[in-house]
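Below are the structure tokens for one structure; questions will follow.
Just one protein chain is left out here, and the rest sit where they should.
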Amino acid sequence: MTPFDMIPLQWAWGIVLYWLLLGGASLLARHVSGLVTDLIFPLSALGALVMALVGGSALILPVSHFILPIGLPDLPFHLRLDALSGFFLLLLGSAAFGVTVYAMGYFRSMADDQVGLLALWFNLFLAGMALVLLADDAYAFMVAWEVMALSSYFLVTTDHQIPDIRRAGFLYLLIAHVGAVSLLLCFGVLQGGHGAYTFDYMRLAEMTPFWASVAFLLALFGFGAKAGLVPMHVWLPEAHPAAPSPVSALMSGIMLKTAIYGLLRITFDLLNLQIGWWGTLALGLGLLTALYGVIFAAVQSDMKRLLAWSSIENIGIIVAAFGLTLIFYTDGKGGLAALSMTALLYHALNHAFFKSLLFIGTGSVLHATHERRMGHLGGLMRYMPWTAWLTLVGALAIAGLPPLNGFISEWLLLQAFLLTPGLSQPYLNMVIPVAAAAVALAAALAAYVMVKFFGIIFLGQPRDPALHQAREASWPERLGMLWLAAGCVLLGLLPVQVTAALAPVVRLLTGQTLVNDGSWLVLAPVSAERASYAPLIFFAVVAVVLLLTFVWVRKVYHGRIRRADPWDCGYLEQDARMQDTAEGFGQPIRQIFEAFMRVERERPDPFDRKPRYSSASLDQIWFVLYEPIARLASWVSDKVGRLQHGRIQWYLIYSFATLIFLLVFVTR
Amino acid sequence: MTTGILLQIAQTLAAILLAPLLMGWVNQCRAWLQGRSAPPISQPYRTLRKLFQKDAVIAHNASPLFRFAPYMVFACMALAAGIVPTIANDLPFSPAADAIALVGVFALARVFLALAAMDIGTSFGSLGARREMLVAFLAEPALLMVFFTASLISQSTELPVIVQTLAHKEFVIYPSMAFAAVAFWMISVAENARIPVDNPTTHLELTMIHEAMILEYSARHLALIEWAVALKLFTYSALGIALFLPWGIAPQGDLSALPLAVLVLLLKMLLGGTVLSFMEAISAKVRLFRAPEFLGTAFLLGVLGMLIHFLLEV
Amino acid sequence: MTLSLTYHLQVINLLAALLLLISFAMLSQRRIVGLITLFAWQGAALSASTAIVAWSTGQHHLYYSAALTLVLKVIAMPWFFYRLVKKLDVDRDVEPMINIPTTMLIGIVLVIFAFNLAMPISQMSGTVMRSTLGIAMATVLLAFLMMITRSKAIPQVIGFLAMENGLFFAATSATYGMPLVVEMGVALDVLVGVFVLGIFFFQIRETFDSLDLKHMEKLKEK
Partner (left out) sequence: MEIYWVLGIPLVGGIFLALWGSRGNAPEINAFFSLLTLIAASILTARIVADGPMIVGGEGWFFIDSFNVFLVTLTAFVAFTTSLFSRPYMRIEKEHSRLNDKRLRLYHSSYQIFIGAMLLALTTNNMGILWVSMEAATLATVLLVSLYRTPASLEAAWKYFILCGVGIAQALFGTILLYFAAEKVLGSGGTALLWTHLNEVKGQLEPTVLQLAFVFLLVGYGTKVGLAPLHNWLPDAHAEGPTPVSAVLSGLLLNVALYAVMRSKVLVDGALGNDLAGNLMMGFGLLSVVLAAFLIKRQTDVKRMFAYSSIEHMGLVTFAFGMGGPVASFAGLLHMTMHSLTKSAIFFAVGHATQSAGTQLMAGIRGLIKTNPTIGWGLMLGTVAILGVPPFGVFASEFLIITTAMHEHAWATPFLLTALGVAFASIFGKVQPMVFGETELPRLPYQPALTPVFMHLALVLMLGLFIPPYLADWYRQAAALLGG
């Protein structure tokens, strides 16, 4: 048949195969210099673009099924493409396109055979993520899920010579695996006993509230571990900085979303009943995560680590939206559920764009300066303007500033929060506006973080003489960033169209859709009376005023511009070390929220020749939760180890005792 | 519609032109209250004209961002002034941005200013930026809370609708709005860099916030910023008026009420300016570390107001 | 016929009791040579009882296994062990892990346990013997106990072989002997096993120059 009468699902599966083949090809091509970067990556990017189109088309086309001849005997891989998968495929493809184009320039400098291997895992990673979204039975889902985890692990440990990176990778894979096992258990509950592992059967399975709750909690744990939900987030700030920047971009921008996808799929699609307190739980966890993440982002001094923490924050916001949706949904408020669900999806999409953009931006900085510590950067705007301006777009977007995309999803979410008086339980009516306050706080802090991020890296004076040699990023890198930045702007300017495109997904999940009461220009999710926002007008007005002022100032007053040294209240001897460091910038936040962290300071003593002051804010949860677990495990294994102390007589006694015990047991 | 647009433009222009006047009035009052001989009320205009005529001096390493920021800030403030109902209540722009978006506009301006402050890389610049953001991250959610209280009452985040509900529906006493009012006062003091959070008149490096950010600006850039500051003060006053004493703002499409509205507005503004200067005169600047507590209180009051709303008014 | 059966019954019960007695004796025996002698006697008792069972029940293949037992367990192995002990000169007192009286007490408990265990089975045992199964089980358990208590290689192996005796007794008296193939196989295995052990003893001896198991406690969880 011609490509045109293939259903989207076949296209999607075709691209997955295509990526797999590309992976194999890159393994073979790794000895030919430059072949991988100049050929394989562009081809993968092409695949991503097509995937985005396929996903988009799936939003409007009917659901399509597809069964592969592989898998378990009674359980071949079932694939299914509905609006939900379509949306996330769209997200995957469009974001991955930019990142892959970027990667083409980024990995040029890498040794050929290494980049060959890397490209293999890169393509496997893409294929795995796509397959997760397509899977329609538990086995296919788990296989794809773990392929995704494994390939990303190998990507994270690209520079495995560095012990920290090995440690990060290990932590990542460990938590991913534990999460996966709990997902297994979740499917074990869902399958309802008769080995019915396809999602279709699970949709039919009738659950008691107890088992449904068990399934939900397991899913929340499993997917939360992947998404970086507090307190399962500890791997994230380690692994994302460790990986090469394009990989961090993929992981942070897209992989985390697959967890969100799974959460939505299981809660709203597979489970046949939902319970209110799930929503409250998710809301609470989400808000905790959001605040925790943004607070830690504010005190980081490593730029990629800062971004990783900010990813945790955004995931928190998404999960909070998820919880809110559940609350509305279980309360029978379909319309409101639709609103918050729209906010959720919108934010997921936005985050895919701006977080990938920021990560690859840091990648270019890393390339140009070989420096990740913000305390050694600065003033790069003059040496790499493209990178700087494009990153600025991302920074403003993630800070939730109009008219960019970050603002819209937060606006929608806040609107949803404001609509809670409709709810039946009074205590929720009260609690939820407070939750809105938390969201607002997180958003404001995000602005703080981004000013710190952009200001310290790109503005001011270079804190290191070497930075004067920094060069602008190569053209593929710029192209990749441009694509993502454009995405941020468009998603910000065309909310009406985007929400309309999201409608099928929202209908699929919540049964209702967002009615846009405004025109093609004005977004009015509930009613024009209620709330409205028109970024285009907004943008136009700002632009016009800006232009007018500019022209007017030029026309009326033709003052010349003189260049001079900075004034700075007339202080002499301005040098770069007088600027705020990253730590300094985060200090107020640390002072306010010190309770959350364990701060390790290194104070100089009065007689130091070269006094140094350093402080690191460490994650308290690691010490109160994870280290005790580790200690407990080794304690147990010590006790168990005692059993095996080498004397054969004792071993005989074990057998003897076992024998006697069993004899007594069976004849009792 | 056309009248609406004309009205809109008129109101915006009026705001832009009147803003320095308010500033001048506040300074004058304060001088009187402090027993100094007051500058003329038109002093801000003179300052602006002087600044515009000067040659601009810019640091060697200033990036385009540095020169772009003042225009951006000014534009944002103009937009803000445009969407807050000051004299009339049907404004074509208002659908463009509701209360939440308004907060976004302020935030946008602030972020650009902070970035510009860090651009030169002086010690004071980055210090000012940091302090500004510190104030902001508490003030913004607090402001949102105030708006939420109002919009929970009026079932809308559209400023005109809010004003409509508060002013033109039958008169109800909202206890929650009392909390909101106090919170709003504290916020606007902080946001406009007034005592007790900041002192607009000194360049004392230990305490200054706003001034520290704009140290490197001169001439027309400085002028734009100063104007934007005045505009911000004006907008905040207009906001306060719209939220807490909205009576007198002309309702939808009745032009006859306009002259009255203008009159009432001027009166309110005079009143507000007096009160502001009075408060400034009697209170002392708090230490910087106290600022978060000050704003935290505002935030809490905002949240409390909302809870009160749920307790008493639903 | 019934009379003769009762005779056999008595004789076999006697032999069974003897078997049990010898196991206890082995449990209490300190010297290795004495142990070997006792082991030979146990074998003798075993083969005797097997022969009687064969004769009384006309299960002729049991004669083979009786002969096999005689050759292997009464002549070959004891002789082999004597040689070994003399050759390696390891005939010293063995200090058991648990002291003798305690061991005895445990042994008695085991016997009672074994009898209780075997009681229901013996009730419906269609064969001539009643309590032999219990005794066989007791012998096995006692041998097990002996392996536990002894801290030298040879006694442990003898305990192992004593266990085999117990099994054989069970096989021959409780059931009229296993199928011939099986018994041959078992016997072969035992034979090979003993040879392997022989090789072992020399290896251990030349490595640790002692057959004391105390030297062989290195492999453990640190």
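As written, the chain order gives the labels A, B and C, with residue 1 at the start of each chain.
Heads up, the rule we're going with is that a contact is a pair of C-beta atoms (placed from the backbone, for glycine too) under 8 Å apart; a residue touches a chain by one contact, two chains touch by 3 or more.
Please read these numbers as outputs of a predicted model, since none were measured by experiment.
Engineer: What are the shown chains that the omitted chain is in contact with?
Structural biologist: A, C
Engineer: Give the residue, chosen from A:Pro69, A:Gly570 or A:Pro606, that touches the chain omitted from the document.
Structural biologist: Reading the full complex, the residue touching the unseen chain is A:Pro69.
Engineer: Would you mind spotting which of A:Met6, A:Met110 or A:Leu185 touches the chain that isn't drawn?
Structural biologist: A:Leu185
Engineer: Spell out, residue by residue, where the missing chain touches chain C.
Structural biologist: Listed in rising order, the touching residues are 59, 117, 120-121, 124-126, 133, 137, 140, 144, 147, 153, 156, 160, 163-164, 167, 170-171, 174-182, 185-186, 188-189, 192-193, 196-197, 199-200, 203-204, 207-208, 215-219, 221-222.
Engineer: When the complex is taken as a whole, what residues of chain A touch the one chain not shown?
Structural biologist: Residue positions of chain A that touch the missing chain: 69-73, 138-139, 142-143, 145-147, 149-150, 157, 160-161, 163, 166, 169-170, 173-174, 177-178, 181-182, 184-185, 187-189, 191-193, 195, 197, 633-634, 636-638, 640-641, 643-644, 648, 651-652, 654-655, 658-659, 662-663, 666-667.
In this section, only the chains that are shown with their structure count from here on.
Engineer: By CA centroids, point me to the most central chain in this structure.
Structural biologist: Taking the mean of all protein C-alpha atoms as reference, the closest chain is A.
Engineer: What whole-number Å value describes the gap between the mean CA coordinates of chain B and chain C?
Structural biologist: The mean C-alpha positions of chain B and chain C differ by 101 Å.
Engineer: Chain A: which residues touch two or more other chains?
Structural biologist: Within chain A, no residue contacts more than one other chain.
Engineer: In the complex of these two chains, what residues of chain C are touching chain A?
Structural biologist: Contacts found on chain C: 97, 113, 117, 144-145, 147-149, 151, 156, 213, 216-222.
Engineer: Can you list the residues on chain A that touch chain B in the complex?
Structural biologist: On the chain A side, the touching residues are 378-379, 381-382, 392, 396, 399-402, 407, 411, 414-415, 418, 421, 426, 429-430, 433-434, 436-437, 440-441, 443-445, 447-448, 450-452, 454-456, 459-461, 518, 522, 524, 528-535, 537-538, 541-543, 545-546, 549-550, 553, 556-557, 559-569, 571, 574, 576, 578-580, 584-585, 588-589, 591-592.
Engineer: Okay, in this complex, where on chain A does chain C touch?
Structural biologist: 641-649, 652-653, 656, 659-660, 663, 667
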